[in-house]
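Removed: one protein chain of the complex. Kept in place: all other protein chains.
Chain naming follows the written order as A and B, and within any one chain the residues start at number 1.
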Amino acid sequence: MDGLNIPLNHILLVSSLLFAIGMLGLMIRRNIIFILMSLEVMLNAAALAFVAAGARWGQPDGQVVFMLILTVAAAEVAVGLGLVLQVQKRFKTLDMDHANRMQG
Amino acid sequence: MLEIVFFYIAATVALIATVMAMTRANAIHALIYLIVSLLAVAVIFFLIGAPFAAALEIVIYAGAIMVLFVFVIMMLNLGEKGDKQERQWLKPGIWAGPAVLSVILLVELLVVISDVNGPVSVSAVSAKEVGLSLFGPYVLAVEISAMLLLAGLVGSFHLGRRYLERDHIEKGSSQ
Partner (left out) sequence: MSDTIWLIPLIPFLSSVALMLFGSRLKITHIGVLGVASVGISALLTLVLAVEFMQNQQEIQASLWTWMEVAGFAPGISFYFDGLTLVMMSVITGVGFLIHLFSTEFMEKDPSYARYFAYLNMFVAAMLILVMADNLLLLYLGWEGVGVCSYLLVGFWYQHNANGHAARKAFIVTRIGDTAMALGLLLLFTELGTLDIQAMVGAANQTWQIGDSIPLVACLLIVCGAVGKSAQLPLHTWLPDAMAGPTPVSALIHAATMVTAGVYLIARTHGLFLLAPTAMTVVAVIGIATSLMAAFTALMQTDIKRILAYSTISQIGYMFLALGVGAWSAGIFHLMTHAFFKALLFLGSGAIIHCLHHEHNIFKMGGLRTRMPVTFWSFMIGSAALAALPMTSGFFSKDQILLQAYQLPDLGPSLWMAGLLGALLTAIYSFRLVFVVFFGQANTEPDKDTGWRMAVPLSVLCFLAMIGGYFMIPVAEVFPASDGSHPAHWVEYVSISVPLVGLLIAYLVFFNRRLNVDGLANSTVGKSLGNFWLSGWGIDWLYDHLFVRPYYGLANLLKSEPVDGIYGLIVALNQTFNHWLSAAQTGRMRWYLASMVAGLIILITLAANLSTGVLQ
């Protein structure tokens, strides 16, 4: 749609808020599934910022980067969920605090 | 204009949905809220003139990645015990420290973006333009992302294999 004139810093504000919420969730949750979910939220926020910036200048570069972010998110989720399965098998729990053998 | 109101509504929905997603104890509930959040962000994409990005957001992000999450959660079969455990872990006291850090970061981000100005969406960027850009200047990026996906594929296949082979024998044992 043409000529909507949404101010850029409002969108960036939304993006920052989403990022902060995602980060909060990341630091608080102990279950690894939720940690991965928080990562997705953060990635989404960054993607929003990129697309908004691209739309500001009317260039496709923002959406191209969005696609790359999407790729990264997809690969990361795939591998991450595989790790979740392994964690469940080895520690018999999804508590991330149990995986502290890198201690010291 | 009305569309600007839409933007604010979509933004609010996204924020609330994300907050709900972060605070649920049941994993499936959290995922549903997350999907809602992603859909709201897709609406925002539409509104700022990036239809291709919006489509990708819905199809891949909400449609594939979140579904993958759901599959894994169902496979893990956490049940009631998992919910109780989550509630136990999610006490109010632990929000304090991370909240401080997040607030500080938020303030910094706001300060940084405060002097950015300019309206968005003078004109929409169509899928065709994105496509031409991808196969033009960004073709290398496409190749590399293909390799990345391959790596992810192989990695997840390897990591998930053992689980499937052995665990289906022990299916039904407590977790």
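The rule we apply is simple: contacts are C-beta pairs under 8 Å (C-beta built on N, C-alpha and C of every residue); 3 or more make two chains touch, one makes a residue touch a chain.
The structure presented is a predicted model; accordingly, all values stated were derived computationally and were not measured.
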| item | value |
| --- | --- |
| Sole contact to the chain not displayed, among B:L101, B:L132 or B:A146 | B:L101 |
| Candidate in contact with the missing chain, chosen from A:L13, A:A46 or A:M96 | A:M96 |
| Residues in subunit B touching the chain absent from view | 97-98, 101-102, 104-105, 108-109, 111-112, 115 |
| Subunit A residues touching the omitted chain (full complex) | 23, 26-28, 30, 35, 96-97, 99-104 |
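What we mean here is this: only the chains that are shown with their structure count from here on.
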| item | value |
| --- | --- |
| Centroid distance [mean C-alpha coordinates] between subunit B and subunit A, Å | 6 |
| Subunit B contact footprint on subunit A (complex, rising order) | 1-14, 16-25, 27-31, 33-34, 36-38, 40-41, 44, 47-48, 51-52, 54-56, 58-64, 66-68, 70-79, 81-86, 88-89, 92-95 |
| Contact set on subunit B toward subunit A in their complex | 1, 3-4, 7, 11, 14-15, 18-19, 21-22, 27, 30-31, 34, 37-38, 41, 44-50, 52-53, 56-57, 60-61, 64-66, 68-69, 72-73, 75-76, 78, 82, 85-86, 89-90, 94-95, 97-99, 101-103, 105-106, 109-110, 113-114, 116-125, 129-130, 132-134, 138, 141, 145, 148-149, 151-153, 155-160, 162-163, 166-167, 175 |
